[in-house]
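One structure below.
Every protein chain of the complex appears in place save one, which is left out.
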C-alpha cells in the first residue's frame, strides 16, 4: 500500500493525532490493520468494531488485540454481537470516527466528526443532519476512480465467478443501479465479453448508461433476458417476486450493495417449492413451482466480500490514505468544517491522486510558463 | 430534434419570452435556426452573430434574415468582421444572451444574464465575475453525457478521418487534455482500434485516464510515439516546437478545442524549411529540416467543425433544449439566480434527460412503494 | 502507401511483368492509379474498367488515359456502360487479371489466372470452377486483418455518419452478417457507443458473435429493436417487407455489401405510400401507411463507397501490395498454381505483414537460439 505508506511516514514524524481517540467501524482485514498502525504511529488511540461479520479475519483481530488495540467483533458474529461491538466503541466517546455504514457515527456522535465510506451511510447521515462534520470519503474523486468504479467493478464480478465458476463471455448480465459502482460493474462485465443491460430509476444516470452503449430497460423486462443479475442500488427489494416469476431457469442472483436487502430473500424463499439446495459452497439453488431453478450467490450478501477478497489492496490503499488525511484535517483544523456531510477537501483528494500516480509510475506534464500566462489571461 | 421540438411545443403555448430581446452568438447552422424559431415562437425577438466564420452556413443565414431575424456574420468572414458581428448584437442591449465563447456576454452585459456553451467561455467568465447570472450550459450533466463526451468524441475523430482518410486502427492517437471532451475523444479513438495515449497536467484527471486503461505520460514523451495528435485542453501551445522536433514523419496534428491556439502554428511554420504543401484540401504538409513531414489538419481550427459537420443533430437537440429552458428560467424567475457563473438548475437537466430518453425509446423503472419507504427510512 | 511503394521499388528493378498484359476491374481511385503505375513500372501493359460507376473518379481516369493506360468507365455510367467496359477489357485477352467482383475474370478467362478481391466474387468463382488459378486476395490474412475487418469496419460507419449525421452513441445498430466485414462493423459500432445486435444464419459465426458480447437474434426480432441497420451478408433481400413492417419510425437502412441487393428496394418502394423524399443528399425517406418513416442511405449501394471515401489509403496499400505480389507469382511461377480458387501463397501474406508492420513502426521479437532449439525439439 504505497500511498498509505507515504502518508504514514509523514504522520509518524508529525504526530498530528497525538492524544486523539479514534473509533472505527471497518472490515477487519489485513489492510485495515495497516491503517490502524498508521493512525497509532500518528499518536491516536484506536478502538475498532467489525463492519461485517462475514469479512472479519480473526487472525487480524487477534494481532490488533495483541498490539493493544480495542477490537470488538469476529468472523461469523450474530447480528446482536455486531450491534454490541458498535455500542462498545461508541461508548468510549471517540473524538473522531472512521465509519462504513454510519451506524457507529450515529451512535457515537463524535465531537470532531468523522469520515464515512458508503453511499448508504451518507444517505442516512444527510437525512439525520448531525451536529458535527462527516467527510464523505466515498465521494472523493480518487475514491470514485478507484474504489467504487474500478475496485468494486472488478471484485464484484470476481465474486460472481468464484462463487459460480461461470464463463461471463456470452452471458447477459443485468446491472441494477448505475451509480459509480454500477458503472464499474457494467464496464467490467462488458469487458469480460458479456452483453450488459442496465436498470435505473434516475433519468440522468440512465441516459449516461445508454450513451455508454448499454441497453437500458425496466427491471421486469430485464428479468426475462438476464443470465446474471447484480444489484448495486442502495435500495431494497429491487429484485423481488415479480422478477423471480419471469427469470430464466439457471439465472444467477448476486448483490454487490452494502446491505443484503437488495434481493428480496423472503420472496425468493416464498417462491420456491422446497428449501434451497447448496450446489456449490456459495450457491443456493431455489426450485420454482414450474421447475425453473434460480441460483442465489453468497446468500445475497455483498458478493465481493462474501465470495472474493473484497477490494484489492490497491483500492484500500487510496481509500485509507484519504481517511487518514481526512482525520488529520478534522483534528488539526476543526474550524474549517461546518456540521453535516461535507466533501473531502479537494487538496486532500489531489494529494492522494498525486501519490497514487507516483505509485503507478505515471509522470505528468507541468504547464509551461506560456500556458500559465494564457491561463491567467483567459482562464 | 425531438427534445427541442417537445420543449418548443410548450414554449409556443405559454410564450414565456414575450417581449424579451435575445442576443445570440452561435454557429450559424440548420440546428441553430430551429432553436431561433423556438425562441421566437415563445415570444422573443432574436438577433444573432456567428460564433465561427468557418462553420457559418450562408443559406441558413439568408433564411433567418428573410424571416426577420437580425443576422450578423457569414462564412469566411475576417476576424474584424467576426468582431463587428459581436459588437452589433451587443449594441442592441439584449435582455438575455446565448453564447459560445463568452465574447458576446462580456460585450453585452445582459440585464437578466445568459447561457454559455464552452469551457473556454466559462473559464473567462469565472475570472471576470459578471454582475449578472450566466448559466453554465456546458456543465449540465446532459451536456456532458451528450455534447462533450459523445458528440465531440465522435465528431472530432470524424473530422480527422474526413480530412486525412486515415485508418485509425493500428495507429497511436495522443489525446492532449482529459476533460469530458478529451475523455470522449479517447474513448472513440480506442473504439476505432487505435492505441491511445493521454497527456494531462491535472492529477485527478490523469488518474482517471490511467484507471480507464490509457497510457498517461508527459507530452514530450508522447510526441515520439504518436501517429495522430488531438488537442482538447482549452490551453495554448500545448503542442509546440519542442514537440515538432520529436515527432515521427507523417504525424497528423488536429485541434478539437474551441480556439486555434492549442497547436503553436507560429512555431510549426518556423520549424518548416518551406511553406506548407496542401496535399488534401484540409491537410497542410510541413517539411522539417531533417526531411520529416508533419501534417496539420484544418489549419489547426476546431477539426469537428472545420473538417466535418460539427455536432450531430442529436447533440444540438439536447444542447439547445437546455439553453431554451435556461433562458425561460432566467426570464421567468430572475430572483432565483445570483450573479456570476451558476449551474443549470437540476430540474432542467433532469427534464432534458427525461425527454432525451423518451426520444431514444428508453423506458425506466419507477421505484416501488416499498423502495420509497426504504428511501424515506434510510436515505 | 508505404507497403506498395516498397513492393513497387523492387518490381521496378526486376521487371518481372515485362510484356505481360494485365486486365483490371477495380474502383477508379487515386490509390488504384498508384497500383497501375507500379505494375507498369514492373513491365506490364495495363487496361482497366471501373468496378463501380459510383466510385469512379473522373480525374483519375483522365490521368491514366493521358498516361497511356486503357481506361473504360466513368462516374455515373449506366449499367450497360459498366458491362461494356468489362467486355472491352476482356476482349483484349489479358494474360492475368485483377478483379473486384469476378465479372472480368469470368469474361476474360485469363491464361495465367488472376486475383479476386471480394467474397461475392470468390463465391461465384468457386461455383464456376475455372480452368485457371484465381488467388483469393480477399482471404489473405493481411486482407482480413486490414481490409475487411478494420477498413470496411471504419468506412461503413463513416459512410452512415456522413450520409445521416447520426450520433452513434446511444443507438442500437443491427449488423446483418458476421463474416470478417460484419465483425469489423460490429466492433466499430460498439466502439462508437452503440448497442449492437448481430443477425446470422451460420451457427459458428453466430456463436463467435455471441461470445464477443453481442446480442444475437433472428432479423425479424432485431427489426423491432434497431435504430440503424447495416447489411454485410453477401446475400439478397436480407432486409425485406417483413422487416419494414416491424421497424421503428426513423430507422436508417444501409448496405455495406458489394451489391445493392441486400436491402430489398422493390419491397421498400412497395411498402411506401408515396415516392421517397430526399431529406439529405444520400438519405431517401420512405413513408409507410401507418405514418412511420424509414430512411434509406445511399440508395442501398455500398455505403462506404457511395457515402464516404471507400477504404482508407492504408487498406488499399496492403490490398494492392498483395495483388501486385500475387500477379508476380502467377507470371513468374505459373506451374505452382492449380486451377480454381487458390489461397495467396503464405510467404506473400507474411511478406506483406512484415512490410506493413515496418510502415507502422512496429518491431518484433526474434526467437532466441534456445527457443529455436525448443521448437525443433518439441514443435
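A few remarks follow.
For clarity, chains are labelled A, B and C in written order, and residue numbers in each chain start from 1.
Criterion: a residue touches a chain if its C-beta (ideal position, glycine included) is under 8 Å from a C-beta of that chain, and two chains touch if they have at least 3 such contacts.
Keep in mind the model is a prediction, meaning the values are calculated, not measured.
From the options B:132, B:178, B:214 or B:320, the residue with contact to the unseen chain in the full assembly is B:214.
For the options C:31, C:158, C:200 or C:227, the residue in contact with the chain missing from this view is C:200.
Note that of C:218, C:275 or C:339, the residue touching the chain absent from this view is C:218. Of the options A:83, A:242 or A:309, the residue whose C-beta touches the omitted chain is A:309.
For chain B, the residues in touch with the chain missing from this view are 169-170, 172, 190, 193-195, 210-215. Taking the complete complex into account, residues 146, 150-151, 153-154, 158, 161-162, 165-171, 187-188, 190-193, 248, 309, 312-315, 360-361 of chain A touch the chain not shown.
In the full complex, the hidden chain is touched by chain C at residues 120, 123-124, 127, 141-142, 145-146, 149-150, 199-204, 206-208, 210-211, 216-221, 234-238, 240, 261, 349-350, 353-354, 356-357, 360, 362-368, 370-371, 374-375, 378-379.
As a working rule, only the chains that are shown with their structure count from here on.
Note on chain placement: the centre of chain A and the centre of chain C lie 50 Å apart, centres being C-alpha means. Contacts with at least two other chains are made by residues 169-170, 190, 193 of chain C.
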